[in-house]
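Pasting in a structure now, in C-alpha cells, and then I'll have a few things to ask.
A single protein chain has been removed from this complex, and every other one stays in its place.
For reference, chains read A, B and C in written order, and residue numbers begin at 1 within each chain.
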Amino acid sequence: MSGEKKTFSVSKYSKLIILAVFILALSILRPKAFLTVGNISNVLWSVSVIGIMVSGTIYVFLLGGIDLSIETLCGLTAVVIVEVVTHMGNSVGGVIVGILAALGVGALAGLLHGFVITKFKVPAFLVTFATQSVFLGLSMIITNNKIVSCTKPKLFTMIGSTWVSIILMVIIAAFSWFLLSRTVFGRRTYAVGGNATAAEISGINVAKNTILCYVISGLTTAIGGIVLASMTQQAMASTGSGYTNDVITAGVIGGVSLLGGQGTVQGAIFGAVLMGLLNNGLNLMSVPSTQAGLVKGIVIIVAVAFDAMQHADQSRKKVRKVVKKA
Amino acid sequence: TLQKTVRVDKHSPAGEGTAVGGVSNKVKVDPYTEDVKIAYIAHDLSTPNNQAWLEGIERETSSWSNITVQSFNAESSAETQVQLMADAINQKFNAIIVQCSDGTALAPSVEQAEEAGIPVITLNLDADTVHSALVMAPDYDAGRMAADKMAEQIGENGNIAIIQGVPGLHRTDNLEKGFRDTIANYPNIKIVDAQSASFEKEKAMTVMNSFLQSHPDLKGVFAINDAMAEGAALAAESAGKGGGQICIWGADGEKDALEMIENGQLSGTIYTNSWDQGSTAAKIALLMMSSEYSYNVLTETPEVIMEPVVATKDTVGTIDEKDRW
Amino acid sequence: MKKMKQTTLRRFISLGLLLVLIILFAILGGGLFFNADNFIEIVRDASVVGIVGVGVTMAIITAGIDLSTGSVMALVAMTMANIYAYTLWPIPVMIILGILVGIAAGLCNGYIIGYLHVPEFIGTLATMGIFRSLTYIIAITDDNGVIQSQPMTVYGFASLGYAAGYFYLVTIAMIVFIIVGQIVLKFTRFGTNVYAVGANKKAARLSGIKVEKTQLIVYGISGFCCAVGGIFTAARLQSATAAIGDGFEFDPIAAAVVGGVALSGGSGDVVGTLIGALFMATLKNGVLKLNMNTAYQYVIKGVIIILVVMFDSAYKAHMDRLAKERGAKEGAEE
Partner (left out) sequence: MSGMNEIILEAKGIYKSFSGVPVLQDVHFDVRKGEVHALMGENGAGKSTLIKIITGVYSKDAGTIEWEGKPVEINNYQDCQKLGVACIYQELSVIPPLTVAQNVFLGREPRTFGLIDYAKMNRMTQELIDRYQFPLHPATLVENLGMGQRQLIEILKGLSQNSKLLIMDEPTASLSGKEAETLFHIIETLRSEGVSVIYISHRLEEVYRLSDRLTILRDGQNAAVLNREEIVPKKVIATMIGKIVDESAGSKKMLHSDDTAPVRLEVKDLTDPADRYRHISFQVHRGEILGLGGLIGAGRTEVVRAIYGVDKAKSGEVILDGQKMNPSPKTSIAAGIGFVPEDRRSQGFIPLLSTTRNIALTNYDIIRKKGAAVSYADELAMSKKAIKDIDIRPADPDKEVGVMSGGNQQKVVLGKWLMRDLKLLIVDEPTAGIDVGAKNEIYEILENLAKQGVAIILVSSDLQELIRVSHRILVMRKGDVVKEFKNEIVTQSRVLSAGQGILDEEEAQA
C-alpha cells in the first residue's frame, strides 16, 4: 500500500560529473576518434529513437506503470508507415498519410492500454505484456512476415537522417519537458504517480490522466517507429526488438523511478545519451561484444551506485561505512 | 593450455539416448495419398531467411491438399526449440524440418524424434547427431569466396573490418572463420576491427559509424549477414563514403541486398536460394516418410549442399527475379 | 479465518481460470491438446520457470525484481561445462560447484541492491549483462577460439533430464521447490520479513527488520533457484552453451505476475507463481494445437491473456472491497 519510494534521483550535479568523467576518459583514450563532430552526432543519432520514445514513455513510468509493448508497437507503426508509403506509390502524400496512420495506431494502442488499466484495474505489466504479443502478431500478418522496404521518396528517407532525427529528438524532448514541468497536466501526472489516492481526493481525474499518459507513450513510440523505419528504409515484424529494454534502461539510469512519481525528461535523455556514449566508447575501444556486457554492467552499477549512495538515507551509519570503503 | 578430458559412462544409458543401433519404429506413410503433416521448427521466424525457407517448404507441398505444414517459432532460443521438438514428437508429425539453434543441445531431441520414427531434416543449422538429412548452404566456403572476391576488389591491400552476429552460431562462426582464414593469405590486408551488431540493420549502422570514426582509411567491411551489410552501406552513404568507396560485403543474398548490389551501394554477397533450400528440405521429408529407410542404418548424416552464387555487380544479373527471396 | 477465506477464494479463481483455459483448448484443439502425454509435457515446460520463479517471486515480494536469472543459469551451466570438459571430478561435485556459483551470483545482486542502494531493476539488468559476458568469457572454445557447445551426456548428469515414473525429475524438483518456498514464505520469520520489506521498507526498518540483509538473502535464494534451473536446463539439453537462458528472464516474472504477485511488492506467493507458470505453459502449448499461422498465434495469445486478466483483476478488486468493508465492521464491534 504505502510502499516506500526508493529515494533515488540523480541530482543535476552528479549527473554532470558522470557525464564529464565519461567524456574526459573517452577523449583521452581515443582523442582522434571521439571528440569529432561526426562522432558526437553519430552518438546522438544512435540514441535518437530511444530518446524520442523515452520522452513519452516517461509519463507511464511516472505513474508507476510500465510498457512492455514498446518494441512491438514500434515495429507495428514502422510496418504501417512503410506499407502505406509503398501502397501509395512512394509519394509525398503517402508519407504524410503514413505518418498520420502510424500516429493513429500508436494513439489507439495507448488508448487501449489506458482504458484496460484504468477501467479493469489490471496491472500495466500484464496488459502491455499481452498487447506486446498482439502487436507482434499484427505486424506479422500485415507484412506476411517479410521485410518491406521503402527507399523513396526523399521526404521519407530524410526523417531518419542524422540531423533530422537528432533535431526531432530534441524537439520532442523539449515539448515533453514543457508539458511535464510547466503545465497543469504535468503537475497532475507527478501527483498521480506520487500518491494516486491523494490525487483522486484532490479532485484529479486519475483515470483520465492515466489514459492520456498512455496515449502520449503510444504516440512517441509511433514516432520512434517512423524514425526507425526511415533510418533503415525498411520495416518488419521484428523492427524495434530490444527497444523496450533500452528505453526503460535509459529512463532508470536517468533517475526515473519505476515505482512512479520521480524523474524528469532531461534525466531520461541523459540516460539515453549515457548509454549511447557507453556503446560508442566500447565500439571505439574495440571491446569484443562478448565482453561489452561486463564493462557496461560495471559502469552502470558504479555510476548509479555513486549516485544512489549520495541520495540514500544519509542518516544510516552502515551506508556511510560502505561509502568509505567504496 | 587446458586439456579436455574424456568422461566414460559407467552406466548403460537407459531410456532416452539409446538411439544408435536401436530399432526405429518407423511407420511408412504415402504422402501423396494419406494425410500427413510436416513441422517446420524455425530458429527465428521473424527473419527473412526463415520466412523464405518456410515459403519454400510450403511451395513444395502446396499442390497436395493432404499435406499440412505447421510452422513453429523458437525465437532464437535452443530451450524453446527443444520444447517445440518435444511437442512436435507428441503431436506425431510425419516429418520435422528444423534449424538447430544449437546443434549440441538439439541432438537429444533430434535423436528422440528419429527414435519415434519421425524423420528429421536439418536446414542450414546441423544437429550433432546422425539424422535423416541436412540441407545447407556452404558456410566456411562462403566465407572464403567473399574474402577472395573482396581482396580482389580492394586490390589486395588495405584495412578491413568485420561486423559480427551473435556469437555461438555455427553457421555464422564458420562464415567468419572461412573469411579470416582466407584473408590471412593476403599479407597486405589487415583486419583492424570486429564488432557485433547482433544481425540487426540498425545496430550495424551504429557499428559502421564508429568504424568510420576510428579507422578513416577503412577499405572494406564484411558483414556476416545481409541485413548488417545493408546497414553498413546506409551508414557509409550518409557519411559521404557511399557508392562503393568502401567495399561492403554481406552473406545470404536476400532481395534487398541484391538490389543494392545492382545500384552499386553494396559490393557483393554470397547468394543462396533459400526458397530452393526449403523446397529441397520438404522434398526430402516427403521422401523419407514414405521410405522404409531409417536413420539407424546411417553412420553419417547425408548432406545436400546448395550451390552458392557469388553476387557482385557483374554477376547479380544472372540471379533471376523469381529466385529473389 | 477471514484471511484464509479471502486468499483461498482467490486461489480458486486462479485455478478456475486455468481450468477454463484447459477446457477452451480441449474444445478447440481436441485430442492433440487433451491427452496425458501433452499435460506431462506442459508441466515439464513450466518446471524450470517454476523453480526459478520461487526466487523471482521472493524478489518481487520485496518490491524488487530479478532480471539476471537467465544469465545466472548460463553462468552456472558454463561453470559445470568447464568442470565437465577439463576435469574428471565427480558429477555431484560439479553440481555443487555450479550451485555455489549461482548462489554467489545471487549474493552479488543482493549486495548491489541492499548495500549499494542501486535500484533493483537497473542493478539486476547490469548484472544480467555482466554474468552473460562472464559466461562468454569462460565459454568452451575450439582450437580457433570459436565458441562451442559442450556436450554433457554422461548418464549421471543427463539422467537429471529424464522422467522418474510418470513425471520428469525436473517436475518433481519443481514441486519440492514450490512446497519449500511456500513454507519459507508463510511459516518462517524470514518469510514474514520478506513481505514486510516489500510492503513498506521504512516501517520494516522501524520494526527492527534488517532490510538489507533480507534483500541479500532473497537474491541469494534467487541465485540458488537459478542454479538449479540452469542445471536442469543443461541436463535436458545434455549440453551447455553460453546462450542458455537468453531471453528467459521474462518468463518467471510473467508467471509470477499472472499468478497474482504484485510488482509493487508485499503480496503474492509461490503457489500463485506456479499457477502462473502452468497458465503460461498451457497457453503456449495450447495455441500450437490450433493449427494456425504463427502470426495469428501471437494475436490469440495476447487476446486470451487480456481477457483472462481483465476478469481476474475485476474480481479481485471486488473481493478486496468486500474484505475492507468486513475489516471496518470488525473494528466497529466493540
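In this text, a residue touches a chain if its C-beta (ideal position, glycine included) is under 8 Å from a C-beta of that chain, and two chains touch if they have at least 3 such contacts.
This is a predicted model, so every value here is computed, not measured.
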- [ ] Going by the touch rule at the top, give the shown chains the omitted chain contacts.
- [x] A, C
Task: Candidate in contact with the missing chain, chosen from A:Lys32, A:Lys119, A:Lys154 or A:Arg182 - done: A:Arg182
TODO: With the full complex in mind, choose from C:Tyr84, C:Tyr136 or C:Tyr195 the residue touching the hidden chain.
DONE: C:Tyr195
TODO: With the missing chain put back, which residues of chain A would touch it? List them for me.
DONE: 1-2, 5, 178, 182-184, 187-188, 190-191, 194-195, 197-205, 261-262, 314-318, 320
Task: Chain not shown, touching residues in chain C - done: 1-4, 6, 183, 186-189, 192-193, 195-196, 198-200, 202-210, 266-267, 321, 323-334
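Everything that follows uses one rule, which is that only the chains that are shown with their structure count from here on.
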Task: Chain pair with the higher count of C-beta pairs in contact (A-C, B-C) - done: A-C
TODO: Provide the C-alpha centroid distance between chain A and chain C, rounded to the nearest whole angstrom.
DONE: 27
- [ ] Hunt down the residues of chain A that sit against at least two other chains at once, touch-wise.
- [x] 140, 145, 237, 290, 292
Task: Shared-contact residues (touching 2 or more other chains) in chain C - done: 136, 139, 147, 242, 293-294
TODO: Sort out for me which residues of chain C touch chain B in the complex.
DONE: 32, 37-38, 41, 44-45, 48, 84-88, 136, 139, 144, 146-151, 153-156, 158-159, 161-163, 233, 236-239, 241-248, 285, 288-289, 291, 293-294
Open item on the list: Taking the touch rule as given, give the residues of chain B at its contact with chain C in the complex, in rising order.
Closed with: 2-5, 7, 9-17, 45, 68, 70-73, 75-79, 82-84, 86-87, 90-91, 101-108, 128, 166-168, 173-174, 177
Open item on the list: Per the contact definition, I'd like the list of chain B residues that touch chain A in the complex.
Closed with: 44-48, 51, 164, 167, 193-196, 198, 200-202, 205-207, 209-214, 230-231, 234, 238-239, 254-256
